[in-house]
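Heads up, one of the protein chains got dropped from this complex, but the rest are sitting where they should.
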Amino acid sequence: MVKKFVERSYIALILIFLYAPIGILIVLSFNASKSRAKWGGFTFHWYQELFHNEAIMSALTTTLIIALSSAFIATVLGTAAAIAMNGMNKTPRTILMSITNIPMLNADIVTGISLMLVFVALKFTLGFTSVLLSHITFNIPYVILSVMPKLRQLNPHTFEAAQDLGASPLYAFFKVILPDIFPGVLSGFFLAFTMSLDDFVITHFTKGPEINTLSTKIYTEVRKGIKPEIYALSTIMFITVLLLLVLINRRGTEKKVPLRKV
Amino acid sequence: MKKIIVFAVMVSALFLFTACSKGSGEKVYVYNWGEYIDPEVFELFEEETGIEVVDDYFESNEEMYPKIKAGAVQYDVVCPSDYMIQKMIDEDLLAEINFDNVPNLKNIDTSYLKSSETFDPGNKFSVPYCWGTLGILYNKTMVDEPIDSWSAIFDEKYSGNILMIDSVRDAFGITLSYLGYDMNTTNETELDEAKALLQEQYPLVQAYVVDQVRDKMIGEEAALGVIYSGEAIYTKRENENLEYVVPKEGSNVWIDAWVIPKNCRNKENAEAFINFICDGEIALKNFEYITYSTPNSIARDMIEDEDIKNSQVAFPPQEVLDRCTTFRYLGEDFEAMYNNKWNEVKTE
Partner (left out) sequence: MNVLNKLTRHTENSERSLQNTHVNNVKWLSFPYIIWMSGFILVPLVLIIFYGLTNKENGFTFDNITLISDPINRQALFLALKLSLFSTAICLLLAYPLAIILNKTKMKSNSFIVLILILPMWMNFLLRTIAWQNILEKKGVINNILAFFHLPALNIINTPTAIILGMVYNFLPFMVLPIYNVLIKIDKDVVNAARDLGANNRQTFMKIIFPLSLPGVISGITMVFVPSLTTFVISTILGGSKIILIGNVIEQQFRLGNWHTGSGLSLVLMIFILFSMAILSKYDKESEGSNLW
């Protein structure tokens, strides 16, 4: 009994540690004072302001566009690559997997800098496209690593059978392979989306003046004091995701997150 | 499942489409200090001229310079300080401004144009934007004597309560003037003496900051902070215990001015922007937002708040200015020497 109590308290303490800063940010979004360091009373003011703040709204749009499209393109490229790699011999596959591992093992700062060097060397103007390309690059490995295990579980004979029965390879792919690996594809997409959303360092080095994602916008504001609208926006985003997760969990759909594999 | 993916494809495609289709019109790329212009000024400019403003920010002259030099991003208008403008003119990075396109230059008080000649002889390359001094912002309730000397920021009594400026020329400048030397010194012994003092100061410093000093002083995180005079009015508005002083040993007086890099995209748009900023009413609106002293005489006359109009902080009297010096560009070798010594200070 005592042991159970100790265990429960330990979990509780860690959760407090993880969520206390988030609680503070939520509290700050209701702070009437503009300064982070002072409590000036309760207000909904920043939530109203938020929708009139063009800079923040455009940073939000950019962030979402980049996260969605980079996750999507990475999912297509990554899934295709995973299928092909699955059919390869050991040596080429090991080499490809090792290259895939590079952006994961390398420091973000090195990845960001090296990508910037390429864009500058190619006289490519830093901006929306360079950020998008960089995000796709660091997202593809997540997709491959999510799809690969599903492919390994696949029964190869069904694909063969479909083709024997006259299906074109493409048709067979969509009818036979894709439905089986779809959970992996989907979780790869979500993982890539989350990573893109939370990235700061790589965006910082590959962006140009035209665009800001939420991360880089926040970074410029860190210095002169964060605008409370940012807290309001983050609170809305956080609560939305929280509610979504609770909802999904209620429905009991066991969402396969690629973090745990067979 | 299928529906989800179809939906995702459609949304992504839609977003991509809108992202590509937007922004075909005229633009002006402005590279400025953070929180150094009222965002509404951009909106008004866009309304009046139809030119879209793309804004980007830097925290120090040293951070701005390589970006302009590398030219990976082409900016149309940039706002460096005096000594950096001199350096950029020396290195032929700036374009001469066509003043036919900047008729509002007449609103700028000639005395500022005259002082600009120290770094821009003939006023060919720059238009003054803001000016001010460097001084100490202190919290009356947290110090037990009137602050009037740089000695306070080297005083052990305030250990952990000092916010030092994280900018190489400013940090050395104030230390040199405290020691009674020239702020533009190129004498290595004097510099080493300043470095030694800064190293002694390191354990007393709570944090090295530039822009963050504002929020930290308002929140009473520290008793003393080295700060630009323009922040004084704003911070006092938020916390009335704060007081700004230009120490008696002397300090730095600076001018930030608009310049147009040679590799700009559109010089006419840049000039239109500079002209717009020099408009009296716009300059006034901007002053009220950023609270940095304006060289615009029309704007200054229009300030309604008498306290601010006659503020000794925003518009210091001659006797204060007499003990202040402007930074000069010292050449690449001395610049490197300053930088190295500053790095040594910060890695104790």
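By letter and in written order, the chains are A and B; residue numbering begins at 1 in each of them.
Please note the rule applied: a contact is a pair of C-beta atoms (placed from the backbone, for glycine too) under 8 Å apart; a residue touches a chain by one contact, two chains touch by 3 or more.
Quick caveat: nothing in here was measured; it's all calculated off a predicted structure.
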Original post:
Of the residues listed, A:Ile65, A:Leu126 or A:Ile140, which one is in contact with the missing chain?
Top reply: A:Ile140
Subject >> Omitted-chain contact residue, chosen from A:Leu126, A:Met148 or A:Ile211 >> reply: A:Met148
**OP:** May I ask you to list the residues on chain A that touch the chain which is not drawn?
**Re:** 7, 10-11, 14-15, 17-22, 24-25, 28, 36-37, 77-78, 80-81, 83-90, 94, 96-111, 113-115, 117-118, 121, 133-134, 136-138, 140-142, 145-146, 148-149, 151-152, 154, 156, 159-160, 169, 191, 194-195, 197-202, 205, 214-215, 218-219, 222, 226, 230-231, 234, 237-238, 241-242, 245, 249, 252, 254-262
Original post:
What residue numbers in chain B mark contact with the hidden partner chain?
Top reply: 62-63, 65-67, 69-70, 160, 166, 202, 205-209, 219-222, 339, 343-344, 346-347
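Going forward, only the chains that are shown with their structure count from here on.
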Original post:
Taking each chain's centre as the mean position of its Cα atoms, how many Å separate chain A from chain B?
Top reply: 36
Subject >> Residues of chain B touching chain A in the complex >> reply: 1, 4, 8-9, 11-12, 15-16, 18-19, 23, 29, 31, 34-35, 39, 54-57, 59, 70, 72-73, 75, 210-212, 214-216, 218-221, 238-239
**OP:** Can you check the complex and tell me which residues of chain A touch chain B?
**Re:** 34-38, 55, 62, 64-65, 68-69, 72-73, 120, 125-126, 128, 179, 182, 186, 189, 208-210, 220, 222-225
